[in-house]
Structure formats: C-alpha cells, structure tokens
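With one protein chain withheld, the remaining protein chains of the complex are depicted in position.
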Amino acid sequence: MSAAADPSFPAPAHLHPVRVYWEDTDAGGVVFYANYLKFFERARTEWLRAAGFGQQALVDETGAMFVVADTRLRYLQPARLDDLLQVSVEPQQIGRARLVIQQRCLRGTALLCEGTIHIACVDRGTFRPRRIPTDLLQRLAPSASALPA
Amino acid sequence: MSAAADPSFPAPAHLHPVRVYWEDTDAGGVVFYANYLKFFERARTEWLRAAGFGQQALVDETGAMFVVADTRLRYLQPARLDDLLQVSVEPQQIGRARLVIQQRCLRGTALLCEGTIHIACVDRGTFRPRRIPTDLLQRLAPSASALPA
Amino acid sequence: MSAAADPSFPAPAHLHPVRVYWEDTDAGGVVFYANYLKFFERARTEWLRAAGFGQQALVDETGAMFVVADTRLRYLQPARLDDLLQVSVEPQQIGRARLVIQQRCLRGTALLCEGTIHIACVDRGTFRPRRIPTDLLQRLAPSASALPA
Partner (left out) sequence: MSAAADPSFPAPAHLHPVRVYWEDTDAGGVVFYANYLKFFERARTEWLRAAGFGQQALVDETGAMFVVADTRLRYLQPARLDDLLQVSVEPQQIGRARLVIQQRCLRGTALLCEGTIHIACVDRGTFRPRRIPTDLLQRLAPSASALPA
C-alpha cells in the first residue's frame, strides 16, 4: 500500500537525491551495501523535515527519539562513484509509537535497492517505547488516532 | 538449522569479538544501527579466513567476489561505547553460488541484534552470478555438491 | 593566498552545502571529527564537477586518479545533528601533478573546522605519480604551465 494510494496517509511520498562520493564506495568499485541504510535515513530525515520536524529539536523539546527496530533490504544492482541516486520514502504504517516505511533507491528508472524499515519512538534517556509527539503524528497521519499503537 | 546441528556444514559456527569505538556510535549515545552490518561482515570475513580464504586473494586469483544480496536485521537492545561484543556466524544454506548466513550480536548473554544475510558469488568485472570456487565451497560444505545452486 | 586574490587561479572558490545526519555524529553528541574529511572531499568533488570533470569518468577515460597525500585539520567548534554547514574549496597551489587546497567548514559565520589538503595525481593501477590530464589542468589553472610540477 503506497502513501499515494491511501487517503489516510496524507504525507506525500518523499524523494531525496543522493550523490555517490568516494566515502560511499568500497574496493569492489561500488557503493558499500551498508551505506544504503545511510541513504535511506537521510531521505527519512528530510521527509520529517519537510513535515516541519528536525530530529535534534524533537529530542531537545520532547525527549522523543526515533530508533530503527527492523530493516529488510534487497540489493538488485550496484551504484558507482558519481552516480546521482533518488531515494524514496513511502510510509506504509503510521502507528502511535511505530512507523513502517518502504524505501527505494533508484538511478534513473533502474531500481538498485529497496527495503522496509521499522522505526520505534523511544525516550532518549531510557530507550523505552513512547508515543510519537501528537503534533508530529498528526502532521504525518491526520487519521492516525484510529490506528493501533 | 544451525551449523552445529547439521553434519553437512562442517565449518563450525564462528565467533568474532568486536569492541565498540567512538566511530561506531551516534548522537543517540549508542551504536549506529547501520554499523551492525559492518560488525556482521567482519565476522563473516574472519569465518572465511579461518577456512583458509582471504577475500582479496580470492578476487585476485579467481575473479570471484562475494556481494550481499539481501539483509534482514532486528535490533533488540542498544550497544554503547567501550562495549565488548561477540558476533556469531552460522551458515544456514551453502549453495553453489549463494550463501545464507544467520548472525547474532551479543553482549554477554544479552542479544542486541540478529539477522540473516544472503550472499551471492559474482564475477568481479561483470557482477554476474558465478559459482563459488570449488575448493572454497568444499571447505565450507563438503557435501555441497548435492545442494541446489 | 586565496583563489580570489590571485589571477593565476581562475577557478572560483567553491561552496558546498552539507547537512548533518545521524550517520555523521558520535556519542559525544557532535559530528565525529574524521567525518569532516568526508565533507571536505564532497566539496572538492563538486568543485571538480563544476569544472566539468567527474572523477569516475576521469579514471575510466585517462587512468588518472586523485589521492590524498597530506591533511592538516583544526577543529574549532562542534557541529550537531541537523546543522546545515557550508564547506569551501580554495585552491592554493595547482601544480602539474599535485594540488594544495584550503578548506573551511562554516555554520553561518561560525568557523567549525579548517584545513589544508594535499592531493596527488596517480596512475590508477600503479599508484605512481603522474601528470594531471591537460584539459583538466587547464580548466583548473590556465596559467599552470608556468607552475612547478
């Protein structure tokens, strides 16, 4: 289920450009696979920022912090130095304390990597689960009050 | 199915120690989640080395290179600076061109992260799938000739 | 001597924006100091790209590769998650086989980090020094033919 297809996910799918630098590559001549997790996170961070929320401010003001709980990635084609990639953010589930995000990394129309990221909202001090701050949740999913925690 | 339980996987489950340094942490005060993929790969590399195979030598001598095709990780508890972790390697499937490895990251008896990594053997130049060099395959799984590709 | 002040360095000082993500920070709550070398390199890469040269294409077409030979960095103030930084590129010397680049990382008008990077042009296969390809050198410094190697 994509963000676009479901009216309960009004946050538009976000697209974030990523340029491949030397730091991203490995001796195989391609992007080191762990780095797609970095690319995906940059895109999620910009998606939140586009919704009006910086994560440092979120921590400072509410004590809430997002942590990654589960990642599933498929690697289909390699990316190389200087490639310009596009990374998508498509929220699949927005619960009161958890997000499930589908992400893709494309070079032009070629799908290089895709995955699903489960994110939990925790307290910065204890790392125990807590609710996503209300105004952020409402911005991400106005109908989320009907969703399960 | 664990390496220990199945006589067709004579390579023992491997255990690799990892110390957490500043470079591994993020502003949340814990190990950045993408870095567990690095820890897991270090352990797999040492597992191959214990079987007598360095990956650079493998590339130089045979043109074969291992690439990651699929990763699934669950993050259960955070690790912190100075923690001493143990990362396990348990081969689940050893095929002619593909490996499936289960891995765990522990601090003492606490399970911090676990996952399954699918690895493909490819040609270093074309990135097209190819068979794992025979002597390496025999070292990893003497009965692998009966396994599907 | 800045690029702006010296007519023999027609390449304008370049400015490259860098956003700070979780991946860039460490448990001290600030950007991990080694990562400024990554930020500086991204800026140099974009400076070369603005001059019409991608580094992967350069390697593929000429066999020439730039490697870092010497780095000197001073760290003045920390950067934090979500900060938007500006990284400058100011060529100080452009020789036939070597570049010396001065770089600064700023947040607004605050200088966070500054440094000098010496870069050598080498052959991709042997890592032995070689001349910078002529058309790139002319683009970077039209008067460089008068400069020492």
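We call the chains A, B and C, going by the order they appear; numbering starts again at 1 in every chain.
What we mean here is this: a contact is a pair of C-beta atoms (placed from the backbone, for glycine too) under 8 Å apart; a residue touches a chain by one contact, two chains touch by 3 or more.
Just so it is clear, the structure is predicted and the values come from calculations on it, not from any experiment.
With the missing chain put back, which residues of chain A would touch it? List them for me.
Interface residues of chain A facing the absent chain: 22-23, 25-30, 32, 34, 80-81.
At which residues does chain B meet the chain that is not included here?
19, 21-23, 38, 41-42, 45, 49, 54-57, 80-82
Where does chain C touch the missing chain, residue by residue?
Contacting residues on chain C, toward the hidden partner: 27-28, 30, 33-35, 37-38, 41, 56, 65, 67-75, 78, 124, 127.
Just so we're on the same page, only the chains that are shown with their structure count from here on.
Can you identify the chain nearest the overall CA centroid, using each chain's own CA centroid?
Here the chain at the core of the arrangement is A.
Please indicate which chain is farthest from chain A, where distance is taken between mean Cα coordinates of the chains.
C
Go ahead and name the chain pair joined by the largest number of contacting C-beta pairs.
If you count contacting C-beta pairs, the leading pair is A-B.
Per the centroid of Cα atoms for each chain, what is the distance between chain B and chain C, given in Å?
That pair's centroid distance is 36 Å.
So what's the Cα centroid distance for chain A and chain C, whole Å?
Measuring from centre to centre gives 30 Å for this pair.
Using the average of all C-alpha atoms in each chain as its centre, how far is it in Å between chain A and chain B?
Computed value for the inter-centroid distance: 26 Å.
Touching at least two other chains at once: which residues of chain B meet that condition?
27-28, 30, 34
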